[in-house]
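Notes follow the structure.
Excluded from the complex is one protein chain; the other protein chains are retained at their positions.
And then subunit A:
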Amino acid sequence: MKPIFKIYLICLLLISCEDVIEVDLNTAEPRLVIEASLNWIKGTDGNLQFIRLSLTAPYFDDTIPPATGATITVTDLNSNTFNFIENENTGIYSNESFIPELNGVYNLAINYNNEIYTATETLIPVVPIEFVEQKNDGGFTGDDIEIKAYYTDPLGIDNYYLFEFLVIDSNNLDLEVYDDEFTDGNQIFAFYSSDDIEPGDELLIRNSGVSERGYEFFNILLQQTDEDSGGPFESQPATVRGNCVNQTNPSNYPLGYFRVSETDIFTYVVQ
């Protein structure tokens, strides 16, 4: 339903002006950010997985510091333990023997600076992207390219989707989340629109199954990163709490999310 607010804002923009200004901001103490997104891409063995740890930084800084020197393990209910090993001091940790299992439950444990962080998530299956439709005269000005990626929602169960639209050349990434409250059991589409893409651009569309909690998390997260965030028609922004908990010192809570998904990839060349 959010497009309505965007359109209100566009109308405001026609008579208003936007400019970049200097704002003095407070900076909070750094927190650990856990980006543990384990994707089992359909048709692969899903053995190679990455987890990225970083820290929060002052808002106008150009670099994000990695969180290095942590030990990370993921365990499943079959008593398998997957150790994630850091690639030098990059804050990127990897494992090459991960065993994905649909609807399997996984536990994450991180020891960073002698504090233990944990999370639990289920590997959520997903339906494939069936086809893509393109419209070239969309949007407010009539010259945006609109992409609809169709899929069929399984009937009778609650499903949540995370769509990633990546323009490979420009590295522009757009995320959308959908639930099936009004579309249960139907063939429906994920919607992407941009005035920056051109015929010939390669678009990578990824659809990942997420849990309800994951959907709620991404939904709030995306509201805040939206370019209109902070605008008059947006809900008040807030710290977005994920599903990871600091067991040692709960008030030093981490940001980020531990997500385990089945993922379908569809590559589309813009016509």
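Please note the rule applied: a contact is a pair of C-beta atoms (placed from the backbone, for glycine too) under 8 Å apart; a residue touches a chain by one contact, two chains touch by 3 or more; residues count from 1.
Convention: contacts and distances are computed from a predicted model.
Looking at the choices "Carbohydrate ABC transporter substrate-binding protein", "NADH-quinone oxidoreductase subunit D", "isocitrate dehydrogenase (NADP(+))" or "Sulfur oxidation protein SoxZ", the name in the UniProt record of the chain not drawn here is "isocitrate dehydrogenase (NADP(+))". Of A:Asn83, A:Ser97 or A:Thr225, it is A:Thr225 that touches the chain left out of the display.
Checked against the hidden chain, the listed residues A:Ser37, A:Asn95, A:Asn159 or A:Ser211 yield one contact partner: A:Ser37. For subunit A, the list of residues touching the undisplayed chain reads 1, 3-5, 7-8, 11-23, 25-28, 30-31, 33, 35, 37, 54-62, 64, 138-142, 146, 164, 166, 172-173, 175, 181-184, 186-189, 191, 216, 219-221, 223-225, 227-243, 245, 250, 253, 255-257.
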